[in-house]
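The complex appears here minus one protein chain, its other protein chains still in place.
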Amino acid sequence: MKLRWTKTTLLLAPATVLAALLFVYPVFGVLKLSVHDGTAFTTDALRQVYNSQLSIIVLQRTFVTAATVTGICLVMGYPMAYFMAGLSPRKRVLATYLILLPFWISILVRTYTWIILLGREGILNKALAALGLTAEPVQLLYTPMAVHIGMVQILLPIVILTCLTSILDVERDLVKAARSLGASPRQAFWKVVFPLSVSGAATGGIICFILCLGFYVTPTLLGGRTSTLIANLIDLQVHKTLKWDLAAVMASTLLAATFSCLLAYWALTRKRSEFATGGLAR
Amino acid sequence: MTRAVLTAYFVLVASFLLLPLFFLVPISLTDSQFLEFPPKSLSLRWYREFFVDQSWVDATLASLKIGVGATILSLLFGTLASVALVRADFRAKGLLTAIFIAPLIIPSVVIALALYIVFLRWQLVNNIYALTLVHALIALPYVVMIVSGSLRRYDMTIERAARVLGAGPTRAFLYTTLPYLMPAMFASAILAFFASFDELIITLFISGGLQTLPVRIWNDLSLKLDPTVPAVAVMLTLLSIVGMTVGEIVRRRNERRYQSNSVSEA
Partner (left out) sequence: MTMTRRAFGIGTGALAAAFAFKPSFAQDVTIVVNGSGGALATMITKIFEEPFTRDTGIKVRATAPVSLPKLKAMVESGNVEWDLTELNGDDVVTATKAGWLAKIDYSIIDPDNKLPAIAKQPTAMVRASYSTVIAFRTDKFGKGKTPQSWADFWDVKAFPGPRSLENSPKGNLEFALLADGVSPDKLYPLDIDRAFKKLDQLKPHIPVWWTNGAQHVQLLIDGEVSMTSCWNGRITPLRNEGKPVDITFKGGALMLSFLAIPKGAKHPTEAMRFMKARMDPAASAEFVKLVPYPGFVPGMMELLDPAFAATLPTSPENAAVQFEFNSAWWAENLDAVTTRWNEWLLI
């Protein structure tokens, strides 16, 4: 039962108009602003951003932070997923529910709790002092470490779930086959499950990496001066220095980075349609 | 042996994810004017404070209004679009799908900057209706992904049967397919609502003086000292848990009814 084009157009119109007016047009405006000063094309803003040590360092920092956080999430998340894959379906649902629970709670609130925990007179420092482990309060808050902790806590559930989906896929079909051919559980894991689920984990990693690139709340609330990421710098250029063209160049760079990651993602998932949306759903 | 280690590891990581939130409860129940842990005496003072302070109530109402508006709009627009995306054949299908889902993937700050620039020109900063539309855009990806996913799994024979029995295409859709889509629409409505209810960065750029709940919390985090924020956080968390539980129940009921085999989508 195929739809005729008039009906198709009508069905698509509201969402398309919404996306065109509030998404496509404005985003193209940003792209244009980065190379066009209102009267003519110019590479002024581009040159200013890429010749500035500050923007280069913050861009680098953003990518390094994103890579580090993604790495931590994968290393922490994969064993979690492996454990959950081995549970009975009932227990697995319960575990998934548990892992997803923080995912439903405002990022603002989750970040806020780390302020209470990591402060100089916060819960962790008080506990350390009470145990006699530290004489002086340790500076935990307003450090890059605090930002990493906050970001990992926010992103870990996504990575765990993408890893879980890919491990389950492999196990269902292949582990039985491997075992029936005489492989030990250890062999089955290292020779079958791990190599095959790695690509699934990688897709989770890419999503995590993309989300890291745009982080704003966590570095603002938990970071110190050297935790500023590109989103914060964009905010600074918009609201403090009023240099929108520079903000536009940075936003375009961020956009380009996101697209490159998406290309990698599509290359990895082209033949695995179940990932096309699965990992992104909350 | 490995199993035991893994179990311990699971408990450890799960508490890393969840534990910080437990500290909010005692802190929000303090009687002191400042954040303290453990609290010296318990009271509901800061919960009361929330309902007495007009700016908190206003912010909550604004968030609810925008959230409900954005949910209705995105659900309507998204469901209509999903029907076309799944059932029609046209060339720009891939592109349109990508555009509908993109607001979820593209960093918020890029969209925030882009909207701020055009909204200043269009005089839409500080406009609650414009903000609602923007939130509808943010929520749209969830609706499109979930509803079109569900629609793709739908067995067309039922609708065809309705057509054979003489129903027009619209009637057939309304009486057979729509009821099937209900649970998916409900699940995506919950996600859409929370996407709007939790949105901060874009709202921060384009809301002007208008405060939604996250913006109000954001302003308070650096403007005030009292434990209203933990109290609000606890209430929000409870709301989230209720939302998630309802969503999960509906999803499972749906799964049982239609024996879909998705692992855990919601």
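Order of writing sets the chain letters: A and B. Residues in each chain are counted from 1.
By definition in this document, contacts are C-beta pairs under 8 Å (C-beta built on N, C-alpha and C of every residue); 3 or more make two chains touch, one makes a residue touch a chain.
Remember, predicted model here, so these are calculated numbers, not experimental data.
Here one chain is not drawn; of A:L3, A:L33, A:V58 or A:L161, the residue touching it is A:V58. The residue from A:L108, A:L141, A:V192 or A:A257 that touches the chain not shown here is A:L141. Although one chain is not drawn, the whole complex shows that of B:V13, B:L35, B:A62 or B:L80 it is B:L35 that touches it. Taking the complete complex into account, B:Q123 is the one of B:S41, B:Q123 or B:T170 that touches the chain left out.
If you put the missing chain back, the residues of subunit B touching it would be 33-35, 55, 120-121, 123, 125-126, 208-209, 219, 222-225. Although one chain is hidden here, its contacts on subunit A can still be listed: residues 52-54, 57-58, 119-121, 137, 139, 141-143, 224-226, 228, 233, 236, 238-242, 244.
Methods note: only the chains that are shown with their structure count from here on.
The touching residues of subunit B, when paired with subunit A in their complex, are 3, 6-7, 9-10, 13-14, 16-18, 20-21, 23-24, 27, 35, 37, 73, 76-78, 80-81, 83-85, 87-90, 96, 99-111, 113-118, 133-134, 136-137, 140-142, 144-146, 149, 156, 159-160, 163, 169, 191, 194, 198, 200-201, 205, 214, 217-218, 221, 229-230, 233, 236-237, 240-241, 243-244, 248, 263-266. Of all the residues in subunit A, the ones that touch subunit B in their complex are 1-3, 5, 7-8, 11-12, 14-16, 18-19, 22-27, 29-30, 33, 76, 79-80, 82-84, 86, 93, 95-102, 104-110, 112-117, 123, 126, 153, 156-157, 161, 164-165, 168, 210, 213-214, 216-217, 221, 231, 234-235, 238, 244, 247-248, 251, 254-255, 258, 262, 277-278, 280-282.
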